[in-house]
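The complex is shown incomplete by one protein chain, all other protein chains being positioned as in the whole.
We just call them A, B and C in the order they show up, numbering each chain from 1.
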Amino acid sequence: MSRDSVRWAATFVALTLAAVLFRADISFVISATFFAIFAMSWSFFTSYSGYLNLGHVIFIGMGGYTSAILNYHLDWPMPVSIVIGSIVGTLLGWLYLNPIHKRVSGLSFEMVSFLSIIALTNLVLSGYARPLTNGDLGLSPLDGIFSTLGFAIGIAALLCLFGYGYSRFLSSNSGKIVDFARESQDIVRTAGADPHRYTGRLLLLSGLLASTGGALYVHYSGAAVVSNTFELAFMIRIVVIAIIGGRFSLYGSIVGAYFVVFAGFLLKPVVSSHIEFLIIYGLGFAIYFLWPKGLISILEVAIRRVVPGRKSVQ
Amino acid sequence: MFENVVYVIIYGLIFASLYGIMTVGFSLVCGLGGFFDIALPAYFMVGAFMIVELSPYLGNGTMLIVAPGLGLLCVAHYLLFIRPQRDNPYRVFFATILLALGVESLMAKFFSSGYTFKIAPLLSGNVNIFDVEIRQQLLLGGAVGWIALFGLRYISHNTNIGRAVIGIPQSVRGSQVIGLDVVRIQAIVYGVGGVLLALGAYFYGGYLGVSVHMWAYPLVIMFTITTVGGLGSINGIMIATVLVGWLEVAVVTFIDPRIRAFVILSLAIAILIFRPRGLAGKRIG
Amino acid sequence: MRSGEKKPDLDSDLSKRLLGGRPLSRRQFLKTAGVAGAAIGLGTGVGGLLAGCGDGGSSGTTGASGDVIKIGIMGPMADPTGMNVLRPAEMMIKKINAAGGIIGKQIEIVGPIDDHWETAQAITAYETLLKEGVHVILSGSDDNVESALLSRIGQNPDVLYLSMFASTQGHMVNVRDDYEKFKGYFMFTAIDDGLYYCVEEPAIMLKEKFGWNKAYMIREDMVWTEGIEQYFKDSAPQKGFEIVGIDVVPLDVEDLTPYFRNAEKAGAQMIWTMISVFGEKLANQAWDSKVPIAMFGHNGILNDYGYWERSNGAWGPMATTSTWGSLEKHSPEWRDFLTEWFTTYSDDPRTPMWLGECTWRGIKAYQEAVERAGTIETDAVIKELEMTYYPDAPVAGGFYGPGEGIWPHTWAMPIDEAERAKADPTRGEGLWMSSTLNPMTQWQPKEIAPADSFVLPGTPDDYGRLVTIWPPALAGGEYQLPPFFPESPNA
Partner (left out) sequence: MPVLEVRDVGKVFPGVIALGGVTLNIEQGEVRGLIGPNGAGKSTLITTIMGVHRPDSGSIWFRGEDISRMHIWDRVRKGLNATHQTALYVPELSIRRHIELGIMVNGFPATDVMLIAETVGLEGEMDENPDVLSALGAKKLEIAKALSTRPSFIMLDECFAGLSFEEGMEVIEIIRKIAEERQLTVLVVDHNLALVERVAHVTTVIDRGVVIAEGTFEELFSNQDVVDAYMG
C-alpha cells in the first residue's frame, strides 16, 4: 500500500471515530465534514494551481441547484438527481471557469471569480430566474437526507476518497507538471505543453468534489437557497476555514473545518455570537499571522515530535 | 425624457465622485503593492461610525478630526498588518479578509445592526437643475469628490511622490532598484486613501445611512471600478467611476433596476477578461 | 375574497400556485444582515459556520414525560429578530411559572440557539433542540431557513414547531398535502394576503379623507411581494384606485430616491410600500428627500422604537403596519407587556416588533391549548391549537387543518368559520376583514399628536409620538400630512 493510501485510510478511520464519538451531535460532525469537503476541494485548486479561486461556490451552487431542480421540478429520485447534478454542475462550473483561467491569472482571476459569484447570486435571485430557482425562497422541500451516523461516515468516505485521489494526482506526472505551472507557466510552455491543460484538470477535479458536495449539501439542508450555494458569505466561510487549517495542505482543510465548527460549538453556550465571531476571526487572524501555514503546521510539528523521523504530513 | 437624461448625467456624476474617492486608496495601494486589501472598505464603515459618534461633540468640525484620524488608522493598519507581508498578495488577501470580518463583528458588538442616519448635512436645501431636484449636500459631496480626484491627479503628476506612486511598476522590487522607499510611499498612499475614505463615508453615509454592513457594497464598487479603470491609475478611476456611475443610474432609470448589479458586474467581468489592464491602467496579474 | 365577483379569478390563480405546491410568497423582513442579493453582509454568514451541535437520530422524541414543559428557542440571536422571540418567551414564561405553570407543569426554556440566518446552523440548532427533548420549538428565522427546516419538521411531527416569522403560505401547503407529517407545523405570523389588506384598508381611509386615488407601489424583489403585486392589480382598481405605477426594487438597493422620483413623475398621490429588508433606508431616504407623497405600507423593521431613536424620528410621510395600537385603546394585557418590555430592555429592540407579538400570541395560544386539552400530549394539543381564535388579534397566524382547501384558517377566525367559508365563497369577505387588523401607525411631532397616542412610560418623548391611524377601533388620531407637504398634494 502506498503512503498516500495509508494516510487517507487513517484519516477516514479518524473521521469515523469522531463521528461515532459525537454521534449525539452528529449534525455538527456532518456540518464539519461538508465544510471540509468544500474547503479541501477549494484548496486543491487554489493552492496547487496558483490561482486564487473566489468562484469555487459556482461548482457547489451549480451542482446543488441542478440536483434540486431535477428533484423539485421534475420529481426525479434523489439519488439520480444528485448524481446528474454533480456531473452537470461540474461541467457548467468548469465550462465557465476554465476559459477564464486560461485567459487571466493572478489578481485578475481573483477579481473575475469574485465578481462572478456576486453576479450569479443576483441572477439566481432575480425575477428572471425565478421560475427555475424560486428566487429568495429557494427550492424546498427537497427530498431530504437526514442526520444519521451512516451519512456522516458516507461523506467522510467521499472526502477521504477524493483526498486520496487528489494526493495521487499531485504525485502523478500531471501533478509534477502542475508544480511547475504554478510557479512559472513559461517553463511548462517551453517544455512543450499548455500549462492550462494541467491546471484545467486540477480545476475539473476540484469542481467534481465541490459539485458533488453541493448536490449532497442541498439535500442535507433540505433546500437549495443562495445562502448554502452561491453566496459570497458562503465562499468566504470556506476560504477562512482553509486558511485557518492551512491551505497548502489537503489535510489542513479538514483540520480547519473541524476546528472552526468545534470552536463555535464550544463557544456558543458561553458568549454571544458577535463575540463568538470576534474570537474565531481573531484566533484565525492570530493563527494566520503566527503560522501562515495554518493549524496543520502546528499539528505537523507535534506529529514529528511523537513520531520521530516522519516527514511532513502533506 | 430630457429630464431623465439630465437626471442620469447629474446623479451619475455625483455617485461617480463618491465612488471615486472611496476607490482611490484601494486602487492605488493595490496597484502599488500588487495585492488586494479587503480591509479598506471595513475602514470606510469604521470612518462612517466615527463621524456619527463624534459629531454630537464636534459638530461641523467633526471631519477635521475624523479625516486625519482615519488616515492615521489606515497608515497604522498598513504598518502593522500589511507591511510585514506585503510581498505576498495571497497572505495580504487572507489576512485582510479575516481582519475585515473581525472589524465587522467588533462594530456589530457595539452598534445596532440597523441603519443610522445621524450624519448632519452641511447644507440642507435643494437645488433645481433643469427640473431635477438635487439636494445641496449631495451636490457638495459630488463637487468635493471631483475636486479631490482632480487635485490628486494634479499632485500625482506634479510631485515626486506622486510620480513615484503612478510610475512605480507593480513590482515592489523594481521600485527599490530605482531607489524609492516603497514603505514610505505606500504608507503615504494609505494615509491619503484613509482621508478620502472618511470624506466618502461622510457624504455616502450621510445620504444612504450608516450600518455595520455598509462595507460589502462599497467593496464590490471598489473592485468594479478598480477593474474597469485599471489597477493603480487615477485616470482609470476617473473614467471608470463615471462609467459605473452613469451606467448604474441609467440602468435604474431607463431599463430595470433589478439588473443594475448584474449589468455592472458583467461589464467588469468582460473588461477583466478581454482587457485585463482595464481602460487606462497597467496590466495586472 | 373581498369582493365576490373577482374572487374566482384570484382563487384559480392561487389554487394554481398552491396546488402546484409552489410557494406563493414570502416575507423575510428585517434581514439586517444586509441584502440577500449581492455582497450581502459578508460577515454575517462567515461565522455562520460555527455551528452548534446536532442530534444523533433523525427521528426526534418529545420526551413527553415529566413535570416540565420544554420550550426550545431558535433564531438569529445577534439580531433584533431573534430577540423578538427570546424576550417575550422569557418575560411570559417567568410569569407563567410564577403562577404555577401550565396545568401544574413548570416551563423550561431550552436555548436560545443561534441560527445566524443560516441553513446549516439552523439544522444543527433544530436537532440540538430535539436532542434536548423539547415539546415545542419557537423559531424566529426567515423563510430561507424554514425552507431548509421543512424536511426535518416533517420528520418530527410530534414536536410542535411554531413559526414566528416566516410567513410563506407555500410552507403551510405542506400541512394540507400531508397532514400527518406536518400537523405539528404552525405559522403564528401574518400571512401575505393580510399584509396586502392592511395596506389597502388605510389607503381607503386616506382616499376618503383627502380624495387621493392615484396609487403607486414600491415592492422589493422577493417572492412574497410578487403575490402582493397581483392582489394590488386585482383589488385596488375595484376600490376606486388608479394604479399609476409599480416599482420592483432589488434587495441590494442603496439609493431609493429614483423610485420616489418615478412616483412623483407618475403623479402618484400615495405610495404603497411592501418592503422588509430595506425598510429603514426607505423611511429615512423618504424623510431626507422630503418626498411630498403619502407613503405607507408594510415595513416590519420600522416598528422598533430603537429605530426611531437612531433615525431622529425620520418618519414623516411614512405610516406603517405595526403591532402597536394606541396604548389607551389596547387590551390591558398587551399594554402591560409593551410597558414591561420597554422598561426592562434598553438596547435594541427597544420595543417588540411584529414578530414579538407573534411570539406573545404563540405562547399564549400554546398555554391555552394545553389548558383546554388538559394534557401536553401532542395530538390533543394540536387539535386545540387548531381551534385557536383571537378575534382581536392584530396579526393573523395561519394553519391548515385536515383536508382544508385553498385557504388556511387563521387564529383570527374560528375554524368552523373557515369551514363555512369553504362551502360558501362569498363569506370570504367578512372572513378576511377580521384577519387584517395590523394597525397603521404614524410618527407625529408631539405638538400635534393626540393625547392618547402611543407614549411609553419612561419615553423621553423627544422624537414625537406614535399615533395609530387605523383601524378605527384602535385609532388614536388621524393621518397627519408631514410639514413639508404641499397643502393638497397632487389633488
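Just so we're on the same page, a contact is a pair of C-beta atoms (placed from the backbone, for glycine too) under 8 Å apart; a residue touches a chain by one contact, two chains touch by 3 or more.
This one's a predicted model, so the numbers in the text were calculated from it and none came from an experiment.
Shown chains touched by the undisplayed chain in the intact complex: A. Here one chain is not drawn; of A:Val20, A:Ala191, A:Leu266 or A:Ala286, the residue touching it is A:Ala191. Interface residues of chain A facing the missing partner chain: 173, 176-177, 179-180, 183-184, 186-194.
As a working rule, only the chains that are shown with their structure count from here on.
With centres computed as the average of Cα coordinates, no chain lies farther from chain A than C. For the pair chain A and chain B, the distance between mean C-alpha positions equals 32 Å.
Taken residue by residue, chain B touches two or more other chains at 101, 105, 108, 216, 220, 258, 261, whereas all remaining positions touch fewer.
Contact with two or more other chains is made by residues 118, 122, 126-127, 232, 236, 240, 272, 274, 277, 281 of chain A.
Contact residues on chain B toward chain A in their complex (touch as defined above): 30, 34-36, 85, 89-91, 93-95, 97-99, 101-102, 105-106, 108-109, 216, 220, 223-224, 226-227, 231, 258-259, 261-262, 265-266, 268-269, 272-273, 276, 284-285. Touching chain A in their complex are the following residues of chain C: 22-23, 26, 28, 36-58, 77-78, 113-114, 116-120, 123-124, 127-128, 131, 143-144, 147-152, 154-155, 168, 170, 174, 221-223, 226, 248, 250-252. Against chain C, the residues of chain B that register as touching in their complex are 7, 11, 15, 100-101, 104-105, 108, 112-118, 126, 135, 207-209, 211, 213, 215-217, 219-220, 249, 252-253, 257-258, 260-261.
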